[in-house]
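So the structure is just underneath, and the comments pick up after that.
For this depiction, one protein chain was excluded, whereas all remaining protein chains were kept in their positions.
Coming up: subunit A.
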Amino acid sequence: MAEKLEIQSVSKHYSIGQNRLDVLSNININVESGHFLSIVGPSGCGKSTLLRLIVGLDDQYDGSILLNGTRIGGTSLARGIVFQDHRLLPWLTLEGNIGLSLENSGWSRQDRALAVESHIELVGLTGFEKNYPHQLSGGMAQRAAIARALVGKPEILLLDEPLGALDALTRLRLQDELLRIWRAQATTMILVTHDVDEAIFLSNEILVMSAKPGRIASRIAVDLDYPRDRASHEFADLKRRVLSDMDFSSNRSEAA
């Protein structure tokens, strides 16, 4: 049972005064090493909250989350995350931002420099090492954020709507990049997204969540060969299925 993420009957609620707000209810997920899992669902279904629990930013929950059989506690370099906003520190150069991930890696200075360089290359930003974030476009900044999350060689990369704030073309291009990176690095990836096409294009499996309280509505395996053709029948069929599970009417899905 090597390198596996197990989420066992995880529930989370907030107490607001007398009221109890259930955000997640009895979530059970197993993610095999090297898989690409996407989580889709309406706003407020708790999918981002789930990522925060996995990355270790929030430990107020019931149930357990195990990585390789060990319960996770706090954040760790074994779990990287890319947020919707790039969250690069404006006072550090591209290099500095990516290198910040390795502060506590225990690697030698030389290994760190090499890792930073190779990850800048991986996301196609060679030549921009000394640039400050305000000198990068939105797409470039988001690539840098991906490089920062990957540079420490995490076992799992969590992606919290990482392409959500980008324009449509940059988004398609970065989906290709993500796919390429995933296949090259074989890192387990968990992607939260609103974009059903993105989920189908990238993942082995899609979890559809529903809201109030956040729970898993269905699991859909995606067995298409990579790279996937967004215009194929199989793709459209899957999309129809995911959307209908998300409570969309199936006739509207073609237009979307």
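Everything below uses one rule, namely that contacts are C-beta pairs under 8 Å (C-beta built on N, C-alpha and C of every residue); 3 or more make two chains touch, one makes a residue touch a chain; residues count from 1.
Note that in this section contacts and distances are computed from a predicted model.
Student: Of the options "ABC transporter permease", "Aspartyl/glutamyl-tRNA(Asn/Gln) amidotransferase subunit C", "LLM class flavin-dependent oxidoreductase" or "Penicillin acylase family protein", which is the UniProt protein name for the chain that has been left out of view?
Tutor: "ABC transporter permease"
Student: From the list A:L136, A:I156, A:I181 or A:I220, pick the residue that touches the absent chain.
Tutor: Of the listed residues, the one touching the omitted chain is A:L136.
Student: With the missing chain put back, one of A:S11, A:S76 or A:S244 would touch it. Which one?
Tutor: Checking the options A:S11, A:S76 or A:S244, the one contacting the hidden chain is A:S76.
Student: Extract the touching residues of subunit A with respect to the undisplayed chain.
Tutor: 55, 57, 74-77, 80-81, 83, 85, 87, 89-92, 100-101, 103-104, 128, 131-137, 139-140, 169-170, 172-173, 175-176, 227, 229-231
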